[in-house]
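Removed from the display is one protein chain of the complex; every other protein chain stays in position.
Our next item is subunit A:
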Amino acid sequence: MSATTDHLMSLRGNQVHSVVEGSSLEIELETFQRQVTLRFLELAAVGNDDLLSLSWIRKLLDFFILCQDEMRLIFFNHRAQVMKPPMDRIVSDFFERCVKALDLCNAVRDGIEQIKQWQRLMEIVLYALDQKNIIGEGQCRRAKKALSDLGNCMVDDKESGAYMALRNRSFGRNTTIKDHYQNLNHNSNYQHRSVGHFRSLSWSVSRNWSAAKQLQAIGNSLCPPKSNDLVATCGLAMPVYTMSSVLLFVMWALVAAIPCQDRRLSLHILIPRQFPWSAPLLSLHERILEDSKKRERKNACGLLREIQGIEKCVRGINELVDTLQFPLTEEKREVVGQRVEDLSHVYEALKDGLDPLERQVREVFHVIVRGRVGT
């Protein structure tokens, strides 16, 4: 459609062409800014309980993909303008930031894969403590082992040194024969299942890669377009700045939510409040930062609400299991049942939400790559 309008306009001669294009561009740019603003207002309207939940993140990614597509459409409609300096430089600068985001997308997908591993450990707990069966010491041990693995896996990467210590104190109070066996067994250099191996799942980034540094690089020297650039680009520099800011925020939020290699969240997002979309964006940033500073979230490996849910359940069941005496009293049985039920809710939420999230992160990756080749 746009191709034909372009064609028609060029038929009318250059002067008319530029006038018509100018005003249509203005409308397009305004619409774009309005859309971004509306979307961020909607995102910011989230309650504290749902902030960084799976569904909220999926909405965030949806919005990102929409915005990115809309910007591409504007660029396509005004491609002649986009190719001209200084716009070409601005676009390629944006693209550099995007490439950096690709590594984050991959790292986040690895993080999601990691959560899927936790899911498997949760499966074991759910299976062992299945209320349909009688729960004995054997089942309880099995669940405890999975819980302990889960606890060890869910330590934030920056503390990876600590997990060795954690591993050894796995069954602190009730040392039993089984633990004794484990300690005796020096023949095998494999000491505890899977924990160490869950960490090396990443295929995408090298060992010393850091999500925090990557975020910093995306935000590096990001500043609003200067007025002469705005004039020279007929305003096209504005959506690029907007999208750069959105990209930075989206990636930052993903890293905040999902386990990643070195995800310190101290990043400052310096965006002037004068833009209509920047207020909701900045308030979200602040809320997430505050959330991350809460005591119980300080060492979390991801601020995803559902991860918080796992941690809470795991803690609950762990504490409970330590106090259990066998055979279980009816009362205890019910308490166990309740805790397991809670865990299964979290489990189900992850089961339903992780795959779509993973696909969406992949889609973001594709949208970014697609954005380049076209231009």
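A few notes on this one:
One rule holds for everything that comes next: contacts are C-beta pairs under 8 Å (C-beta built on N, C-alpha and C of every residue); 3 or more make two chains touch, one makes a residue touch a chain; residues count from 1.
Rule of thumb we're sticking to: contacts and distances are computed from a predicted model.
Missing chain, UniProt protein name, picked from "Ribosome-binding factor A, chloroplastic", "Radial spoke head protein 6 homolog A", "DNA-directed RNA polymerase III subunit RPC3" or "Exocyst subunit Exo70 family protein": "Exocyst subunit Exo70 family protein".
Note on the undisplayed chain: of the listed residues A:Glu123, A:Asp262 or A:Asp342, the one touching it is A:Glu123.
From the options A:Glu28, A:Asp103 or A:Asp291, the residue with contact to the unseen chain in the full assembly is A:Asp103.
Between the chain not shown and the residues A:Ala80, A:Ile134, A:Val231 or A:Leu270, the one that touches is A:Ile134. Although one chain is not displayed, subunit A still touches it through residues 99-100, 102-103, 106, 113, 117, 120-124, 126-127, 130-134, 136-139, 141-142, 145, 176-178, 181-182, 184-185, 187-190, 193-194, 197-198, 200-201, 203-206, 209, 214, 325-327, 329-330, 347, 351, 365-366, 369-370, 372-374.
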